[in-house]
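Could you have a look at this structure, given as structure tokens, before my questions?
Note that one protein chain of the assembly has been removed; the remaining protein chains are unaltered in position.
Right after this comes subunit A.
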């Protein structure tokens, strides 16, 4: 997934080869991860796709089935991975993940602790942020989940950046070998306050901790516990609102006066001038209009951040 070896840079003239992980894109809400294997086929409602047809094509290519249906083959990124990974737990999504990485001040070379690993959605983005020289140590007390996560990181090519440990972090804390060596800690646990004293021991001075909790009662207890050794304690909620874009004509706008709002089917349109669309609006064509999508996620969780107080 990442160009950990410079030779595999994401310059996409690099073509799909046998054994690569590709993201098969049908529609924005229908994607899946597929390991390319010479003799295999992919079957979906559009027909049968032979992997052998994919090999040698650049990422981003449209490929066709026996029935003429098509899909796109994309290079995997942590964002795409989050959309296709198998959910063994609740997972973190793009908006929370992005904010966490930024607020934890994770940059290449950092050492980061995480618990629980869950489905590894966040871990994948943590690994990208610490690459090429840093490392993510992630812990889950659920043996099976840890094993599946390891397999996933193998599949996505991130295993050199991530170590998955099996450990009860709420009960035992993080391993002592990490004491005072860690840049950032992330907790997604049912009772995160139990792990906070240990997290404090692991962090370097001024290192940042983040705890993700769906419920405000958990946040309350986290903040109370943090006050002892942490400062700059802040809690956020972040959501994304998505927009639908339609091309439409409005009544009274120009010559057309038949209907109020018509969403034109996206028919093959007349030549666009090289000036872009601005020029056309003034010529009285319909315009692209945007409005928020009707359905949206209303809540994921609260993100609480804090910095280890600095005594040295």
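In the analysis below, contacts are C-beta pairs under 8 Å (C-beta built on N, C-alpha and C of every residue); 3 or more make two chains touch, one makes a residue touch a chain; residues count from 1.
Everything below uses one rule, namely that contacts and distances are computed from a predicted model.
Missing chain, UniProt name from the options "DNA-directed RNA polymerase III subunit RPC3", "Ras-related protein Rab7", "Protein farnesyltransferase subunit beta" or "tRNA (adenine(58)-N(1))-methyltransferase non-catalytic subunit TRM6": "tRNA (adenine(58)-N(1))-methyltransferase non-catalytic subunit TRM6". Here the missing chain is touched by one residue of A:19, A:60 or A:190, and it is A:60. Although one chain is not drawn, its touching partners on subunit A can still be listed: residues 2-4, 6, 9-13, 25, 28, 57-62, 72-75, 77-79, 94-95, 97-99, 101-103, 105, 107-111, 125, 128-129, 131-135, 177-178, 181, 183, 204-206, 216, 219-220, 223-224, 227-228, 231-243, 245, 247, 266, 269, 272, 275-278, 287-290, 292, 302, 304, 307-312.
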